[in-house]
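Mind looking over this structure? Questions follow.
Only one protein chain is missing; all other protein chains are in place.
What follows is chain A.
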Amino acid sequence: MEKVSLAVPLKYRKKKRFPILAALFLVPSVLSFVVFKYVPMLYAIVMSLFDFSIMNPPGPFVGLSNFIHLFKSSLFQTALYNTFVIALLSLVMTFWIPILQAMLLIDIRRGNTLFRFLYLLPAAVPSIAAVLIWKWLYNPDYGLLNAILERIGLPAVGWLNDPAIAKFSLVLPGVLGGGLAVLIYYSALQGVSREIVESSTIDGAGPWRRMISIYLPGLKFIIGIQFIQFLATAFLAFDNIYVMTGGGPANSTNVMSLMVYNSAFKQNQFGMAGAISFIIFAIVAIITLIQIKVSNKE
């Protein structure tokens, strides 16, 4: 009988060795991550089970009553609805813009650097400043948008004070696209073989065909990642809504993240705020899992 050696070949043994040095370098970041991300998250979940007292934490245990109260609350139902509508509007109106911009950018040879710079520049503007600028643009009496409408003979629009269009107005600034997302997609597109692009052009594929058959499949992976990031951002949107509308008018833009803030810092109901946070977490986690399942199947 032939002897079988149980010794692991050297090349495999090397691979199994624990990378101590790398782990040491990672320790500070992992620790910070746990302390500043996971601990608050778990603490928020604990808070949601109490009538939380900030001076004598955790306060009386109330079990799931914060959640039960929330699901019965008309304010929460409105906020839940508004959150989904705004996220959906953002998806339809803005998610594809940077993809399109990147695909157009990749075909521009002359002035490419300038365009990339111009797309990236707005990312350097503090988001709150951009929101304030848009708030001024939307002013029904003195804002630029209504001035333009008036100039071309159209009636003034109550951008932020009409409950019917306030959600749309919140999402509209995103239609300009740009920012870091364009560069991420652009970088991914650079991985697409130029030979394939050029040979398809020679074979008669126009810009539309190249976009559908070559560029988009090349971006599939990065679009998946960006989609998750996008959804999380849409569900957690706070700054722009807080500054532009404060959740009004008539609760038409009151979203869950705003409700977290109001419950905690206007009504001092920290347990309730923890419960809403957990619900947002659960929603984003479920959508993310579905997205990953779908991606894996494909």
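Just so it is clear, a contact is a pair of C-beta atoms (placed from the backbone, for glycine too) under 8 Å apart; a residue touches a chain by one contact, two chains touch by 3 or more; residues count from 1.
Methods note: contacts and distances are computed from a predicted model.
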> For the chain omitted from this view, which of "PBP superfamily domain-containing protein", "Helicase Helix-turn-helix domain-containing protein", "ABC transporter substrate-binding protein" or "Carbon-monoxide dehydrogenase medium subunit" is its UniProt protein name?
Replying inline: "ABC transporter substrate-binding protein"
> Among A:Leu26, A:Val39 or A:Val125, which one is in touch with the chain left out?
Replying inline: A:Val39
>> With the missing chain put back, one of A:Ile99, A:Leu160, A:Ile184 or A:Leu219 would touch it. Which one?
In response: A:Leu160
>> I need the residue numbers on chain A that touch the omitted chain, in ascending order.
In response: 36-41, 43-44, 47, 52-57, 69, 72-75, 139-142, 156, 158, 160-163, 221, 224-225, 228-229, 232-233, 235-236, 238, 242, 245-251, 254, 257, 260-268, 270, 273-274, 277-278, 280-281, 284-285, 288-289, 291-292, 295-296
